[in-house]
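Okay, here's the structure, questions in a sec.
Only a single protein chain was left out; the remaining protein chains are all shown in position.
This part shows chain A:
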Amino acid sequence: MKSKEKVPESPVRIMHRFGDGTPSCNRLFLCASVPLCLCASVVNALWLQDKAGRAMSQQAGLSFEQAPPFALPLRFFLTAPLFLLAAAGLIVWDPEALASRWTPPALAVTHALTLGFLAMVMLGALLQMLPVVAGASLPAPRFVAWFSHVSLTLGSVALMAGFLTAAPAAYGIGIALLGGGFAVFLAAASISLAHAVAGVTVNGIRFAVLSLAVTLLLGLALALLRAGWWMPPAVETAIAAHATFGLLGWVLLLVIGVAYQVVPMFQITPPYPPRMSRWLAGALFTLLLLHAAVLLLFPAAAPIVDAGLAGGILLFALATLRLQARRRRKLPDVTLDYWRLGMASLIACVAVWLVAQLWSTWAGSNAYPLLLGVLFIGGFAVSVVSGMLYKIVPFLAWFHLQAQLQARAGSIPTMKDMIAERWTRWQFRLHLAACALLTGATLWPQLAITAGSVLALSALLLWVNLLSAVRRFSRHGGRFS
């Protein structure tokens, strides 16, 4: 739509007004202002469009539109396994990736996993889920999906190239693309969440999205530092907060919020204890804020805050396993196995953290943070997300096919026909083996190449499995948009 909003001042003019003329400062302003200008104009445009849409609807606050077209979330789901494959390739190519969390390939692998795989699937899933759980779809979903997908894909590649080559230009491109892409998504998600129907899941998603914004801002500052364009204050705290808000905020709080709906739904279990589901996400978010403040002001008190976070994580993992043990549907299910592996990995993270509290040599080793990272990112987050993909993609393929063709249920493949169960089972086994080998490789580096190779096979099979659902959808006459 045409809007009368003020066109934001061009980044170049802002640069001239504020920059002191040195080349590095100009680049800094250019990089920082591109996402900010974009964010300002997009928020404005989305807001206007949203208002117009709502004025037309008699049911303001209850947008019950059908699911967005299949192509919107699907592009995220089909891109993500390629980043998992890239991470695996980097481990095989340079086993230094598992020598310390600070080596360039380790940083590239970490961001391939967190941005390219996890954030990629999570943004696609939110596009799909917000209308269902919150009754509030994102404004301009086609534009938001297209723009955030392209920016996240190219921005992740640029950032990985930055880590590997240390080229300031790669960081600059990464900053502009990731800053712009996430800004657009965050703006759209905020508008949707502002109108959402309140509930424990929406509560978890709100804290997760807030954590994503914090992670993004800290990440942009740290990328400027690595590019050599800015020296942010309190770098160590910024790095710690970037990692904790990213992993324990964005990733964990989103999984917790979503778990409240999907764990009881997939296997028909009792609901989570109401008191826990009301308080846990908010309590963990408060602890994350405290964690950053304590690191800055009284580092000696950090273990107390960490203990609170560990307690919350343990509570969530144990409650989930307990509900799943009381499930009504007892059939073998690969998603259930993935969730159980994820919860076991969370418990292992807490155990590894506990050992570090009691044994300072371990706490100071290179292996400790790497092992925590492998268990949390690979064992917990990648597992849960892969398990979710095996429900979401076959269901959407069935749902859109049925709705488009108005087909009799007997004439189209069921969810179980979309991806051969045997291959999802093999993919789970490969993922389990990759997790075990990666865990071993943090202690015995000679395992790194084998671990990376098995992870590559697992990523490839995940991709092939998802593609097989898409192929069946298309062969039966399904349209993507």
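Just so it is clear, a residue touches a chain if its C-beta (ideal position, glycine included) is under 8 Å from a C-beta of that chain, and two chains touch if they have at least 3 such contacts; residues count from 1.
Here is the rule we go by: contacts and distances are computed from a predicted model.
For the chain of the complex excluded from view, the name given in UniProt is "Hemerythrin HHE cation-binding protein" [choices: "ABC-2 family transporter protein", "Peptide/nickel transport system permease protein", "Hemerythrin HHE cation-binding protein" or "Pyruvate dehydrogenase E1 component subunit alpha"]. From the options A:324, A:402 or A:450, the residue with contact to the unseen chain in the full assembly is A:402. Considering the whole complex, the residue from A:233, A:364 or A:410 that touches the absent chain is A:410. For the chain missing from the display, the contacting residue among A:265, A:304 or A:318 is A:265, taking the whole complex into account.
Residue-level contact of chain A with the missing chain is found at 57-59, 62, 64-66, 132-135, 197, 199, 261, 265-266, 268, 328-331, 391, 395, 398-399, 402-403, 408-410, 414-417.
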